[in-house]
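Below, a portion of the complex is reproduced, with chain positions unchanged.
Naming follows writing order (A and B), and every chain is counted from residue 1.
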Amino acid sequence: MTKAHTEYLTFNTRKRKEMIHITDQVEAIVRRSGIRDGLCFVSPMHITAAVYVNDHESGLIEDISTWLEQLAPENPAYRHHQTGEDNGDAHLKALLLHHETTLPVTDGHLDLGTWQRIFYAEFDGQRPKRLIVKVLGIA
Amino acid sequence: MTKAHTEYLTFNTRKRKEMIHITDQVEAIVRRSGIRDGLCFVSPMHITAAVYVNDHESGLIEDISTWLEQLAPENPAYRHHQTGEDNGDAHLKALLLHHETTLPVTDGHLDLGTWQRIFYAEFDGQRPKRLIVKVLGIA
């Protein structure tokens, strides 16, 4: 039987920029969906955040943050700031990491490699922001 | 009932590089699909264009274009140009934004956040180019 299952997560980060490990929460949603084989879509519903898959290692997470700041730096001169915003860099950082990811589900679990972990990358937080997880497949 | 619905859009941009807002066209395809719950795949069928989700704000769109030009500049020295092409930068810009996106469909509509809008990012236009939209889910 084909099934779709959707849940929304809300995050309110303590720091403006923060990487939050969410593999366990996504895996729990896959379990609750009852879907055995299919795809799991994960995405923030915001334009200054991203989701990415990589290693859960604190040094690397710092490296990623430093690298994003180099490639998409904070800069008062962004044209977007003429609207009163000050988060131009957050939009660019989100584009760089891509705003969504799809993950495979096999035998009722996320079918990830040993070191693949899912992160919510927030670049303009400190307020409630939502993430959508939708599992589509065969129950 | 599981259903798949596919449509192709054609664009012929006036400028060589252009960002085109396509949320309304994708939403109309979702509506015509009759699919209530599932995933909507959107992608150019070309290798010098991308699709991205972000804010529909003209200053930001200029910021994104400027930023892409900094990270993946036009440059006569690309090896690809030895084939007679002159669009090496367009390939790199397309890779940076990723050539496809998937979007969630809930209750028969794109399930996007308030400010999430879909853009077709063309980096070598001024000729007819196609985009595929495929909705897969439960009708």
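Here, a residue touches a chain if its C-beta (ideal position, glycine included) is under 8 Å from a C-beta of that chain, and two chains touch if they have at least 3 such contacts.
Note that the structure is a prediction, hence the values are computed from the model and not measured.
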- Query: Looking at 2 placed copies, how big is the full complex in copies?
  - Reply: 3
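Throughout what follows, only the chains that are shown with their structure count from here on.
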- What whole-Å value do you get for the distance between chain A and chain B if each is reduced to the mean of its CA atoms? 20
- Write out the stretch or stretches of chain B touching chain A in their complex. 2, 37-39, 52-55, 57-60, 62-64, 67, 71, 96-98, 101-104, 106, 111-116, 136-138
- Within the complex, which stretch of chain A touches chain B? 2-4, 6, 39, 41, 43-47, 71-72, 78-83, 88, 91-92, 94-96, 98-100, 102, 130, 132, 134, 136
